[in-house]
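Every protein chain of the complex appears in place save one, which is left out.
The letters A, B, C, D and E name the chains in turn, as written, and every chain counts its residues from 1.
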């Protein structure tokens, strides 16, 4: 894991910090791989707070968040969960893809997100008042919205919401070069290829390629793969396994990469 | 958490107190963030009773309410749940969003809400007679009514029902100023913005913004955010992530805030 | 809890007693709040048998009824459930809203309701023969009939069925006066209001108001509430939160209470 | 529980005994209350075998049938379930309403119902060979047939099937007199009333009244109830709570009882 | 349980043995009661391998197959399940009606059915290499094919598949005589009766009667039942409880048995 500089896309850093100063919880929204996790890591450094990350999923119970009784040495001892530990430590607690969690697990967050800023550990019979430097951050991708999984409006209204999006093309190429160390021209061709697919996306209805997959492709190129092979394995193949669609995407991508393999040895 | 004065919207304080005097349970209904939790906290102070709050959710079992056997020191000991503790302490027990609870969990409330005022702890083999100063209060938001989650009529009929609603515009601005310390004119612009959206709500079918989100926005403004950024992050973004709808809401909101950012530095 | 006299509506007391003498189980049917629980309490006093009440719900297992093994002092001990305790004590065991129970939980009742009058505790390896003075009573509200929750015909046929209904208007006012101590004229106005809504019910499809809600309203009036406020909070508000319907009901109720608030201070 | 004589309706006693001699399992089918349980009890006496009855239900696991490990005295001990106990004791094991059981629970019966006559206790690592005098008997009511609950054809084919039905009218009156000790003429009127309803059943689609409910009604009459009250409480009320249907049934029943209450004091 | 000779219907014995020699798993398909279990028992004798039979059902977990941790004497000890025991013993492991098992339970079989022939006990942290003489055999009845329960193609392709079917009429009568010791002419009449029903089956859509039910009927006949009673109880009654269909089947069967009861005393 290399140290990375976060490249802001708008005023999200400033609003995040204002929310932190006012002890308000923040909700980050935006497509996969647009930098939500990176922003949280960046703010942790900036605000000098540790970040406790919790990946949400269908099976995450409130006990997984707040803690549970564990049998140890023949006795039963309460053990704090990651949320409780984060509250007590005054950390930034980051619930990644919060929409994936079971909604009942989220009820425990209510008293942390309003004026009470309090965590009730009903089973342990304990009440934890959050310190000033505790902050709750959630993220979710609204593109996955389904009737079953939509966050309740009353839950969304508890947060300062910061909508995020992909980087602009030039910033994106900059990130790719910085992270994978490939030729700027090759990075630009990868971005052009991704942009072509993102633009064509409405016809295909697939999740468009993220900055992350371009970085992955760049890593493969840095390891000696051809640009076409790398784009094929990292950008196109994950999009669809339907033959006809894949064919269409490949043409779109080829146009983006046009002239690449005739020109490029990469390293 | 600052001390707050509750601003009554009707005769809810008086009826709540009459119900308490007659030892009748109360049901608060109304939209998210209209002040139900605040009313209960206010009444707790007024009646000098502690308030035990239980956030209801899909996974709340009757054991979570009344208690369970816990293994401790190699032995099994009955441990009262928050409802049992509230009954024994003569507290106000507040079941927030009771409609979220599993209906079978609510059966344990029946004998507490009629002339018996008794809690049967079947598993512990104990019968608890509620003292005079115990009171049960539930809340729910009828806007979330679905066939799966509707409270049974026979359950609703067990309560004195107090319907609540948003504060009037002038009271709402008053609350915002009192809580976030911003300029009264800015508070009024926020209320105007919220009112515009609430009025337009029938076309959009989204949960309208609550007083709580306006207070949150005011906190951001107090921290230095522009009114437009604050309204965007706290009022508009949580409402919808659908591009077309967001666009429409933004116009509605901008009209509400009209002239704001030319005038306002907030601190 | 004050001592109350049960006011019979038909020959239910006589048939209940005949069933008890013949050691037959009884099923009480009828709308919410029409007095089923009161009848059972009354018969317990009349027959000098203790009453063990079990509120049925979706999550009630047969173990909750008959008992389970509990770990205590490092050992495992069988603990009788309320049904088993009632059988052994020769009590009246009252299963309230039996239709709410999981049907598989009810299978354990079969051998108690036919000529065997025996409870098989399969897990404990024990067979309990019910004494002569044990009686099983169930209740349910046929208005909640849904395909998922309907009692099986073969189960219903195991009981002597006593259909119950609301009290006649004059008896109902008598009960209200006896329980809440308000003016007979005000009690009559409340009954008239309820009757008006019950009559209009077919158009609204809501559970009509029970005697219980009228008693609750009377308690509020006794505490100083106006008749309109009390009827609003206890009779109308629990019926519906749909604006249009509420409006319609309010007119119906106002006609019932006509002239009330001009005349009445109630204490 | 009085000693009772079983009145055979066909050759079921003879075929049951032949199946027992050939060590074949038997399946009894027929409507509720037609005497299936009585036949099994009768055959137990005739063949001098104890009867182990298991009421099947949705939640009956194979562990409930064959046994489980129980923690006792800090150690884990295998405890036979009722099926295992019946196999080892060479008893008649009677699975009442087998169609109610979870189908996976029934898989454990396969090896007992074919030439192997063996019970595999996989979890205990034990194999139990059934003795010659063990017999498995199941019952179910084909009227409850639903797609979810139908027994698999391959399961049904493992049994000698004995279809049973209601007694003929004269035998039925005989049973009523024998069990409840009422006047033969009153018994005949009850049977006439039941027959009328059974004949009209196709129009109402309700489970017709069984011999059992007639015996129950007779018991109430013996306790002093009028024939009309007894028929109402035991025969009609369990059939339906739909007003229109109840009305229709009452006319049908009244015709059956015609002239009863003018004639009859019953004791 | 008497010793039985297996009567092969085709080349299934030879192919089964070839698969065993090549250490390939076998899948037996065919209708209920056509002899799949018998073939496996026969091959066990022929190949001198013990047979471990596991009846699959909805609730069979992979732990039931491979083993689990058991608390014993205060400690936790791994206990092999029947599959693990069979692998270690070099037995034939027979999964009867494998299609009934939960599909996730079958994943544990993958590594046993390809070139690895290895059982991974992930929870115990143990890897068991199957000895040369271990063999896995599964069976299922394709007639029960439903979208929910169909085996995955990739699973089916892991096996040598041996389709089986009913015996030819003359072989079937031979089996009946050999197993139940009745008159050959009576056996032939039973087969004729079954054949008539099997032929008519397309109109009735019921699982046709298996050889097993004919043997059962023959046992009843051997015990003194008339051929018509035996055919009724063992062949017809299990097929359907629908009156009209039963009537039709009875005519079909009577034609098959024509002249039987005039001729036959059976012993």
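Keep in mind that, in the parts below, a contact is a pair of C-beta atoms (placed from the backbone, for glycine too) under 8 Å apart; a residue touches a chain by one contact, two chains touch by 3 or more.
If you're wondering where the values come from, they're calculated on a predicted model, not measured in any experiment.
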item: Displayed chains contacting the withheld chain; value: A, E
item: Sole residue of A:22, A:141 or A:161 that reaches the chain not shown, by the stated touch rule; value: A:141
item: Touch with the omitted chain, as defined above, among E:65, E:162, E:180 or E:194; value: E:162
item: Selected residue (touches chain absent from view) among A:15, A:39, A:60 or A:193; value: A:60
item: Touching residues on subunit A - with respect to the absent chain; value: 1-2, 4, 32-33, 37, 53-60, 64, 70-74, 81-82, 96-97, 100, 141, 144, 206-207, 209-210, 212-213, 216, 219-220, 222-225, 229, 233-234, 237-239, 241
item: Where the missing chain touches subunit E, by residue; value: 11, 14-15, 18-19, 21-22, 24, 27, 29, 61-62, 69, 71, 74-76, 102-108, 110-111, 114-117, 120, 122-123, 125, 142, 145, 152-154, 156-163
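Assume only the chains that are shown with their structure count from here on.
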item: Equivalent interface positions on subunit A and subunit B, same or different at half; value: different
item: Distance-to-centre winner among chains (Cα means, whole assembly as reference); value: C
item: Distance between chain centroids, defined by C-alpha means - subunit C, subunit D (Å); value: 31
item: Approximate Å spacing (C-alpha centroids) for the pair subunit A, subunit E; value: 53
item: Residues of subunit A whose C-beta touches two or more other chains; value: none
item: Arrangement of touching chains [line / ring / star / complete / other]; value: line
item: Pairwise chain contacts, counting only pairs that touch as defined; value: A-B, B-C, C-D, D-E
